[in-house]
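Beneath this line is the structure, given in C-alpha cells, with notes to follow.
Every protein chain except one is present and positioned as in the full complex.
Per-chain numbering from 1; labels A and B assigned in written order.
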Amino acid sequence: MSRAAPACLLGLVLLLVLLLALAPAGGIQALPMTRPFLPPGAAHPFGTDDLGRDMLMAVAQGARTSLLVGLVALALASGLGILVGVAAGLGPVALDEALMRATDVVASLPTLLLAVLVAAFFGGSALLVALVLGLTRWTVIARLVRAETLTLRRLPFFRAALALGCGPWRLARRHLLPQLGAVVAPAAGVIFGGAILAEATLAFVGLGDPERTSWGRLIAAGYPFLDDAWWMWAFPVAAICLTTVLVALAGDAAAREG
Amino acid sequence: MSPVRLVVAMLVLVLSAPFASAQLRGGTAVVAVPSDPGHLNPAITTSAPVQQIAGSIFNGLISLDETGTPRPDLAQSWTIAPDGLRVTFTLVPDARWHDGQPVTAEDVKFTFENLLFRFHARTRAGLAPAVESIDAPEARTVVFRLRRPHAPLLRQLDVLEAPILPRHVYAEGDANQHPANLRPVGSGPFRFESYRQDDSVVLVRNPAYFKAGLPHLDRLVFRVIPDANTQIQALLAGEVDYLVRVAASDVRRLQNRGITLVDTRGGAGGSNCIMTLAFNLERPTLADLRVRRAIAAAMDRNQMLDLILFGRGRVAEAPISSGIPWAHLPGALAAHPIDPALANRLLDEAGHPRGANGERFSIDMFLYATFTRYAELMRQQLAQVGIGLRARFVDAAGLGEAVFARRYFDTTLVSYCNGLDPAIGVRRMYDSTNIGSVPFSNAAAFRNAEVDRHFAAAGATMDEAVRGEHYRAAQRILAAELPYWWLVEANLTTAWRDAFRGFAPWSGSFAEGAQRLR
Partner (left out) sequence: MRRLLIRRLLLAVPTLLVAATIAFVLAHLAPGSPAVALGGDFGAPGLVEEIARIQGTDRPLAVIYVEWLLRLARGDLGFSFRAQAPVTALIGDRLGVTLVLTLSAALLAMLLGLLLGAATAARKGGRAAVATFALVQALPVYLVAQLLVLVFAVGLGLLPIQGLENPRAPPEGLAGLLADRARHLALPIAALGLGQFGFVALLTRARLREELGRLYVTTARARGAGEATVRLRHALPNALLPLLALFGSRVGALVGGALVVETAFALPGLGRLAVTAAIARDQPTVIGVVLVAALAIVLANLAVDLLQLWLDPRQREAS
C-alpha cells in the first residue's frame, strides 16, 4: 500500500490539471452554443446540454469551482487548526484549556446546516460556503496538532533545547511543522472531499452558486433529462465520485504511512 | 363514418356526459404541492400553496371560468348600477359553513373589512382604495359602494382574490395568530379534516355543499413534495394524481404515459404571467435608452421559448399579456427585432467601448434560482455584444429587499403576472406612485405622467372599448421607453392521471367538479 498514496495523489492532480487546462478562462459565458442534446460524439466527447453547451467544457469548469471550494475550506481549516493546536500544545495550561473548550464548542456546531442557512440567506456563493466549512471544520486538525505538539514537548531533546535557551515557538517551527503533513493528511482529505460534496449537496437543494458552474449544479440541471440525456448527469457524477474517491484513498494511504 | 353520423355520435357523447358523470361519485385524489402552506387562512396571505389548498375549502362571491368570465359562486346574481358606483350581490339561499351556520351578508362585510382589506396584499392594494363602503342591508344582500367606477371589480372577487371567511369564527381574536388558521371552517366543496405540516392536508367531501351534486370526490389530499423530480416519479407511479405545475423541461417525461397535460394561462399563484427583465432606471448606465434598446436587440427571445420553455408559451409581443386580448397591443414590440449589430452600434454611441477582454461593462441581475436557465442564456446572448451579466440568486424575501426596499440592483428577472385585468397586475409595474418599499411593484422606478394618466383613466371607467384605448396608448409609450424588456409568456402546465377528469386548473376551486373514473 505504500505506493498507493502518491499514485492516488498523482492521479488526482493529473485529472484536475487536465480538466483545468480544458476549462475556458472566462467562466460559463465563454462556452459556445451549438445544438442542444447532442449525445457524446467526436465533436463533443461528453455531448451537449439543453442549451447546446459542450458538457466536457462544463465539467471542466465544474472542476474549477469544486477545487476552489475544497482548497479554500482546506486552507482555512488547516491554518486555523494548526494555529490553535500549536498554541494549545505549547502555551500555558490556561490557554490550552480555553482553546480546547472553544474547540469542543465549535466541533458541536451543525456545520452543514449552517452552510445551508448561509447559502439560503446570502445567495449560495461557492466561496461563502467554503468559508463556512473552513471556519467550522478546523477542530479535527486542531486536536491532532495539539496531541502531536504535546508528544513533542515530552521528548528529551525538546526539553534540552528549551534549557539551552531555544524559544518554544522556534522549536515548533523547526521540529513540529515538518512532521505535521503526515498527521494532518487524512483529516485534510476528509475536509477537502467533504467540502466538494457539501457544495454539490447545496446545489441539489437549489442553493448553488449562480456565477460558477459546479458539478453539483450540473447534476441538478441534468435531472429533468434523466431518461433521455444521460450524459448531462453521468459525467459530472463520475467527476465527483472519481475526485472524492481519489482524495479518500490518498488520505487513507497517507495515514498508513504516517 | 359519414359526416352526419359523426355529428350524431358526437352529440350523443356530449349529451350523455352529464348523465355518466352523475354516477361517478367517490374516490380520493392526491395532489402534489411543492411547498408547505404553513397555515390555511387565504384571507391573510397571497402565498400560492395556501391559495392552492384553501381554494377548495372556501368560496368567493363569484367564480371565474376558463375565459375569466364571472360565474355565480356564493353570489347567485349581481347588478351594477348605471353610474358604476353601486354593485349589489344576492347570496345563494342555502350556503352553510362547515359547522352548520348559514353564510350571510354579514360574513362578507366582515371578511372584506377586517381581513382582506387589511392583510390580503392584492385585494388591499387593488380593491380597497376603490371601495367606499360595504353594506349588508339584508341577510342575503351585499352592497359595494365605490368611490369611482371600478371595472376589474368582478374579477377580484373569486376565491383566490377574495375568499369569504366566517365572521362567527374570526370575530374573536387576532387573525394573524388565530387557531382557525390551522383548522379552517369554510363553505366550500371540501371540509378540512387534518393537516400535518410539511406532509399533507386532508380534505373530505362536504355533503351539504350548496351546489347540488358537487363535489364528486370523497377525499382530496394535498401532499407536500418539494423536489420536482420526485413529483414526476410519484405521478407516473400513481402515488400522486395531480401536479399543480410541471416545468416545461419535464413535460416530455409525462407525454404518452397515461397523463393528461393541460396548458393554462393561470390559476392559484397568478395568471397571464410575462417573464420580464426590469431595468433599474436610477442607475446611470441603464437610464440611457440606447443601452436598454441595445440589451433588447441583443436578446434572442425565440431561443428562450425553444430551449427553456420547449415551445410551451410565446414570445411577448407587448407589455400587456396576449391573454387579455381587449387590452393587448399586438406587435407593440415589433420595433425591437433581434439585431446584435444594432446593439453594438448603440453601445458604442452611448460611450461604452469594449475593454481589453471584449467587455464593455457588466450589470447584475437578481433572480430566483428556479429561473437559472434564463440567466445562463441571457449571459451568453449579452456576452456577444460585450455586456457582462452577473447573476444573483435571491428568494422572495431577498428580492423584496434588494429590488424594492433598498434598490441596490441593476436589473432583475421577475415573472410579472398581469392577472385577468390590467388594473390588477399591470398598473403596479408602471405607476409612478408605486416606487419604493412595496414588494413586486414598479421595479424599474419608471415615471411617466402620460402613462400614469392612461392607467388612471382606464381604471376609472367601465367601458371596455375606452379602457382598451387607454391601455394601448400606454403600451405604445412603454414600447418606446423600454423601462422593462418583456421576454416570454410562459404557459402554465398542469398534469393529472387519465383516471380523472373534470379538473379546472385555471380556477381556485380546481377539484369542485373533478371525477374519478372506474
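Just so it is clear, a contact is a pair of C-beta atoms (placed from the backbone, for glycine too) under 8 Å apart; a residue touches a chain by one contact, two chains touch by 3 or more.
Here the structure is a predicted model, which means the values were calculated and not measured.
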| item | value |
| --- | --- |
| Neighbouring displayed chains - absent chain, whole complex | A, B |
| Residue in contact with the excluded chain [from B:39, B:109 or B:328] | B:39 |
| Touch criterion as defined above, residue of B:144, B:190, B:210 or B:440 at the omitted chain | B:440 |
| Sole residue of B:225, B:248, B:275 or B:511 that reaches the chain not shown, by the stated touch rule | B:225 |
| Residue in contact with the excluded chain [from B:113, B:239 or B:481] | B:239 |
| Sole contact to the chain not displayed, among B:24, B:85 or B:125 | B:125 |
| Contact partner of the left-out chain, one of B:348, B:401 or B:469 | B:401 |
| Interface residues of chain B (partner: the chain not displayed) | 28, 30, 35-36, 38-39, 41, 45-47, 118-122, 124-126, 174, 176-178, 181-182, 196-200, 202, 219, 221, 223-227, 229-230, 233-234, 236-237, 239, 270, 394-402, 405, 417, 424-425, 428, 434, 437-442 |
| Residues belonging to chain A that touch the chain removed from view | 1, 4, 101, 104-114, 116-118, 120-122, 140, 193-194, 197-198, 200-201, 204-205, 216, 219, 237, 240-241, 243-245, 248-249, 252, 255-256 |
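By our rule, only the chains that are shown with their structure count from here on.
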| item | value |
| --- | --- |
| Rounded Å distance between chain A and chain B, as computed from the means of their C-alpha atoms | 44 |
| Of chain B, residues touching chain A in the complex | 228-229, 247, 249-250, 252-253, 307, 357, 367, 369-370, 372-373, 375-377, 379-380, 383, 388-395, 398 |
| Touch list for chain A against partner chain B, complex | 26, 28-31, 33, 36, 50-52, 120-121, 123-124, 206-208, 210-211, 221, 223-228 |
